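Removed: one protein chain of the complex. Kept in place: all other protein chains.
Now for chain A:
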Amino acid sequence: MIRAKNLVKTFTKTVQKNRKIEFNAVDDISFEAEKGEIVGLLGPNGAGKTTLLRMLAGLMAPTEGEVSVIAGDGETVRGENLKRHIGYLSANTKLYGRFSAREILKFYGRVYGMEDEAIDRRTEEIINVLGMEKFADNRIDKLSTGQMQRASISRCLIHDPEIYIFDEPTLGLDILSSSAIIDFMKAEKEKGKTVIYSTHYMEEAEYLCDRIVMINEGKIVCNDSFDNLKKDTGSQNLREVFRKLIENKMESAANE
């Protein structure tokens, strides 16, 4: 389980005439993602999703608040050690073009402190699960976009983390490749893994997520199951929920 408690991230922005202003990209966000749950993180561009995910993954230190992971053995983990329990993938996390997926998995496994035998075993498992047999030994820069994304996901799995944080993993992929990734996440959820999933594709979130957390301007707008959100907003689908909660709010803010 992963818990975000009163997370705040403040940045300084330079505007014209050298004037500096401070703003909260993430503003007092608290939520939890349970074991065996897929939480969808949605919001418009610039809402603070990537900053929030980076803080959850331990890549960025929060200005205020705290991220903690309750590991399988019940131990609460904070700070630098978070990374050992998390597999993080974003649109910005690319792989080394001059290596093959198998070599990358070996390198990551070794840094995570795994023995070579365990790495080899785990690598075969991952290659099998993600259907990478045909290209696992090819250089990354020779792979197609879909193959590359599967190789990226494999990198997150090598240390068998309890929590996956995926930031738009299906961006730019064809239907077949994105289906493979979605199916994989469903399967991982069944194994009791926690998944935080950020996307702009509402249909994907609707199909995949147990709970939806929507954020706008760094603040949580809603945090509930898809069914409850539909009921509360009187909407037919998630796209409509999104428009009602975010778009209408943005319009009314603009009118004010």
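A few notes on this one:
To be clear about the criterion, a contact is a pair of C-beta atoms (placed from the backbone, for glycine too) under 8 Å apart; a residue touches a chain by one contact, two chains touch by 3 or more; residues count from 1.
Following the convention adopted for this analysis, contacts and distances are computed from a predicted model.
For the chain of the complex excluded from view, the name given in UniProt is "Sodium transport system permease protein" [choices: "Dimethylsulfoxide reductase subunit B", "Transporter", "Sodium transport system permease protein" or "CysO-cysteine peptidase"]. Only one of the listed residues, A:R110, A:K142 or A:R243, touches the absent chain: A:R110. If you put the missing chain back, the residues of chain A touching it would be 14, 16-18, 20, 54, 57, 59-61, 80-81, 83-84, 88, 90, 92-99, 103, 107-108, 110-113, 152, 155.
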